[in-house]
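Have a look at the structure below before the remarks.
All protein chains but one are shown at their positions in the complex.
Letters are used for the chains, namely A, B and C, taken in the order the chains are written, and counting of residues starts over at 1 for each.
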Amino acid sequence: MGQGNSHEGLVFSKDPNHPANLICSLCKNFYTLGWVTGTGGGISIRHESHVYLAPSGVQKERITPRDIFVMDFPTKTYLRSPPSLKPSACTPLFMASFTKRNAGACIHTHSQAAVLCTLLTKGSTWSVANVEQIKAIPRPSTGGYYGFFDKLVIPIIENTAHEEDLTESLEKAIDEYPDTCAVLVRRHGVYVWGDTVWKAKTQAESLDYLFQLAVEMVKLGMDPAGPIAGAE
Amino acid sequence: MGQGNSHEGLVFSKDPNHPANLICSLCKNFYTLGWVTGTGGGISIRHESHVYLAPSGVQKERITPRDIFVMDFPTKTYLRSPPSLKPSACTPLFMASFTKRNAGACIHTHSQAAVLCTLLTKGSTWSVANVEQIKAIPRPSTGGYYGFFDKLVIPIIENTAHEEDLTESLEKAIDEYPDTCAVLVRRHGVYVWGDTVWKAKTQAESLDYLFQLAVEMVKLGMDPAGPIAGAE
Amino acid sequence: MGQGNSHEGLVFSKDPNHPANLICSLCKNFYTLGWVTGTGGGISIRHESHVYLAPSGVQKERITPRDIFVMDFPTKTYLRSPPSLKPSACTPLFMASFTKRNAGACIHTHSQAAVLCTLLTKGSTWSVANVEQIKAIPRPSTGGYYGFFDKLVIPIIENTAHEEDLTESLEKAIDEYPDTCAVLVRRHGVYVWGDTVWKAKTQAESLDYLFQLAVEMVKLGMDPAGPIAGAE
Partner (left out) sequence: MGQGNSHEGLVFSKDPNHPANLICSLCKNFYTLGWVTGTGGGISIRHESHVYLAPSGVQKERITPRDIFVMDFPTKTYLRSPPSLKPSACTPLFMASFTKRNAGACIHTHSQAAVLCTLLTKGSTWSVANVEQIKAIPRPSTGGYYGFFDKLVIPIIENTAHEEDLTESLEKAIDEYPDTCAVLVRRHGVYVWGDTVWKAKTQAESLDYLFQLAVEMVKLGMDPAGPIAGAE
């Protein structure tokens, strides 16, 4: 209905696993997790040579395939731009994960637990150790995943006035932490990517679980990255 | 079925974005957010010359278009009054946002986070600074939005025995804080408005996010309005 | 399908507001609120001369009208008893609210906030004051509701080994606190009733809101029943 020169075939599909449908169903999911409150946060999926992006400033739990932007990955040109919508300001940050890590999807959340973790440390990294859920986080340098006895370290970058200005420091963090699948942004949230949309989701959920657990541990006087103090 | 002289055409529509349908679906949404527990809170939408209002004292997650009041904005007379229901006691407060700010919608929540924030300060304002989510809050005096490095200040008014008696102090707060899109009511909740229903929702969600985060920061010994203490 | 001598007409109706349907939809609702976790808690509705009861020990979010017991209120005899199910152990407690207060519905929750409030005081009552949500609680002695400046007092009874053994002390609390619409049970939960099912739900939600808020106030070093410390 009056979508003009937007390319409908790029986003309309009966397959619930089509990237345009997945962005919609996952954004609903993320809304219930508190990750995309107040239009914040989002997700981008790269499928073959296409990048699918949610628009900026819309209710994430109510977007439909009609609202999805599609970019040609090799040329970085938009194949589909819904009229009267703007692409997300996160776009260059999502692209960094696709370009530098060959990611299949990138999730950005404003999770309060992520923000609190960036506030609980003044340093440039956040750590947690010896929790089973760590094992869901990949460690490319070993060809596998973090182990239960490992310490997981996630870089934190400082926030900027404009979201796109995070790109340089996010790319630097990606370079400096070759094992990381995520970058925390202080007082802002987190970017998490994965080889596929499902891996990105698993990693984003697992990190958020760890952020939440760490906040509770601090409230209870425990160090989330401290050694195991188990049974004698 | 026996709706008497109520005007059905004003509220029955197949368009999910019709104000009467939106009030119903948004109230369900707000119920899951804990904003309208126990029939408290609500939303009013102004569309062209009509103001749509939910009734008083009903289960907000179960209202239907049949329950919606419609007022003619220019004359302030009810065009549709569902039999055996009363308009919300919040009506004069919603109207203040429409009249004084030309708002398109106004949301009232009893959010516990909002109440806790009013309890954590004895002063007549609540503040938060340096959190990304602040950027979702408009700052009319600049023609734009708050920036990450700004401090957001929301006025707090004292609660009264009867909700309608809040009107005068709410209008005074609106006048004294020309940049604010919200007024906190101590030990009660918050009123948030926006140019459109979606902007009102975005702003209400973003403020609630900030209220929640601020409460957690206080529990962890941090000042929500304090300076950034970042990486060295 | 093999329901034997159970009376189908008593519980099968297309009206979503039929008591048997309401018990099912409200139990789903209460499950998401954390009130009926692990088959605990429940609701009974009295409609004309019939009392509708959920069975004992079933998944509250999955019950269907087929599972509902129906009792004749004047004679206290069961008109419908689903085979292989037992009536809830809460039955005599629900009945106390119907008999002594002419309630139209009674809700029992195992809400953790309710349990925590009974643990935060050693006395035989729990109190909260000066919160807007108090105004949803009826005060029969005044013919109206509690006001914002009132202190709400809810009696606490001690738990017993068997739920039915609570009946005597619950009835005593009802007699001693003629204004109360609820009785807390220490280390167990709360019973809340109302003139209609909707009033019972409103009051149960509002009390739970107040229990949650009070727990958070204590965590933040504030007295939920203390005086207002507002703006100077």
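The working rule: a residue touches a chain if its C-beta (ideal position, glycine included) is under 8 Å from a C-beta of that chain, and two chains touch if they have at least 3 such contacts.
Everything numeric in this text was worked out from a predicted model, so none of it was measured.
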Missing chain: touched chains present in the view: A, C
Contact with the hidden chain (one of C:Cys27, C:Ile156 or C:Leu213): C:Ile156
Interface with the unshown chain - residue positions in subunit C: 32, 34, 37-40, 57-59, 61, 110, 112, 115-116, 119-120, 122-124, 156, 158-161, 185-189, 215, 218-219
In subunit A, positions touching the absent partner: 29, 32, 130-133, 136, 147-149, 198, 201-203, 205-206, 208-209, 212-213, 216-217, 219-220, 222, 228-232
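Here is the rule we go by: only the chains that are shown with their structure count from here on.
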C-alpha-based rotation, subunit A on subunit C, 0 to 180 degrees, nearest 5: 180
Reference subunit C; chain at largest CA-centroid distance: A
Distance between the centres, which are taken as Cα means, of subunit C and subunit A, whole angstrom: 42
Per-residue overlap in subunit B, given as positions that touch at least 2 other chains: 32, 219
